[in-house]
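Every protein chain except one is present and positioned as in the full complex.
Per-chain residue numbering starts at 1, and chain names A and B are given in the order in which the chains are listed.
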Amino acid sequence: MKMLPNLNPTFIILILGIVIFIFVMFLPAFLELKKPKDAGPKMIMDYNFSANFAMKEIPITDLEETHGFDQTLVKRIIDAVSVLPNLEV
Amino acid sequence: MIAEILKALFILLTVLMIAYLGRHYIFTLTVLKNSQKRKKDANAENIVYQPFVSILIPARNEERVIGRILQRMTKLTYPKDKTQIIVINDGSTDNTGIIAEEYAKVQSHITVVHRNKEEAGNGKAAALNAGFKYAKGEIVFCFDADYYPQRNILEKLVKEFTDPKVGAVQGRVVVLNEPQNMVTRLVTLERIGGYRVDQKARDSLGLIPQFGGTVGGLRRSLLECLGGWDESILAEDTDLTFRVYLAGYRIRYVYDAECYEEAVESWRAYWRQRYRWAKGHMQCAFKYMFKILKSGNLTLKEKIDGSLLLNVYFMPIFVLFSWIIGIPLFLSHPPQWLSISWAFMPIFLYSFVGNFAPFFEVGIGAYLDGRNRALWLIPLLIFAFLYNIPICTKALLDLAVSKITRKKNNYWAKTYHSGNGNTYIIN
Partner (left out) sequence: MKRSDYLILSFSITGIIFCILLSYIFINKESTFILAVFNLLFITLTFPLDGKLIYKTCLLLLGNIVGAFLNYFFLLFTFLGIYCLGEFFNIICAILNPFANLVWIVSFWSISLAFLANSKKEGKDKI
């Protein structure tokens, strides 16, 4: 009486292949769990007190509105200055 | 005859699952499209509207975390003279009350309400109602004891109330103890899908963002009209969500108002928490399903989204059911459409996890958050989904039994917080 089924070697290879395939598909997940490179937590955006204080307390001069400079005039000045050599040592 | 009935059922369930899949797919596309338009958010510090606010913090045996949130509350940038913090010590048997009182002694805007053993332990809704009696603020916020908010979170949430149609607001929840173990990392993925994509899309599309019961606030006048929190419902947040909409108000999701939470750390705790959510959500489904369809205060798309939202915790059960009836149908020389639907079944399986964010919502959410390595964990969500099937099934069965026997069983299984999140806070 046949107790064991007749398992074709090809069939066994295929079973192994599919098992290995599924293992490979889950492998990145297992790797990340074992040796996490980004375990978190996500940094929550928090109130940056110093940056906001600086923005409020240090005024940024508006050349056009505060000093009444015409934008086209400012551009001409910038173009003229840009051809001067850099004197930084 | 039986085969025909099973086929009809299978078609109905497949159509339902495709509807949910389509909904989540639209949400993902919406968030992707909106992420490419860099919208400049209004500077929270420039708002003029700063009403007096009350913050309710219900706490039952939270000695490991209550100090952390109260310490953080003292660091909030919202003016202290416009803030009232009410800690509701819900019959704690540990040092929660003592720790809270220590803070109340040095901070005049912190009050502690102690509930005695007879009235305590009946759930979060009862605790919140007890604290609400002492609230004087125009806006009432709720934070769970294990939470750790941004310092300017109140400004971000409060500014939405300048729109008179807004009845409630909801902020984003971020998991603090994510690195703890596999459970916390999977819960983080669920939260990313739920808050980074799902809630954001629902807000952008003018649908129904859910009030989560924490990191959120409501107008005090509205809450008084609604009669506070319903103590007979386990998901008091879902219940309030629909009552706000039925009253003609809207909920806004404020994506950049972020707050840390401590996620559950074991599969057992996951079961208890999700069982409570599932049962409570199902209670709301039975309570509000027809009301929202008949309501004149909701638009058509809100009614559709509301119906899908209410029934979301039935989906794992439907997927299991369609899988069970699909097997004999598939093996009995099925028509082509059936074998194709059957082949499609696992996509449905992978689409209903935890907060019911499908794998593509989780993936896009993690990508947009810059969490590249967290993407590697997405395949593991299948285990969380499979675990949700018995959770939701048990919740429905227990609800059915209590309806039939008319014995109310609204036991509130409290989530234990270990305080391990303290390790991960970067000051």
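The rule is simple: a contact is a pair of C-beta atoms (placed from the backbone, for glycine too) under 8 Å apart; a residue touches a chain by one contact, two chains touch by 3 or more.
Here the structure is a predicted model, which is why all the values come from computation and not from measurement.
Of the candidate positions B:A201, B:L298 or B:I364, contact with the unshown chain belongs to B:I364. For subunit B, the list of residues touching the undisplayed chain reads 25, 28-29, 32-33, 36, 327, 330-331, 336, 339-340, 342-347, 349-350, 359-360, 363-364, 366-367, 370, 372-373, 375-376, 378-379, 381-382.
Take subunit A: the residues that touch the chain left off the picture are 5-8, 10-11, 14-15, 17-18, 21-22, 25-26, 28-29.
One rule holds in what follows: only the chains that are shown with their structure count from here on.
Chain contact summary for the complex, subunit B toward subunit A: residues 45, 77, 150-152, 174-179, 182, 185, 188, 256, 258-260, 369, 371-374, 376-380, 424, 426.
Taken in their complex, subunit A has these residues touching subunit B: 25-26, 28-29, 31-33, 36-47, 52.
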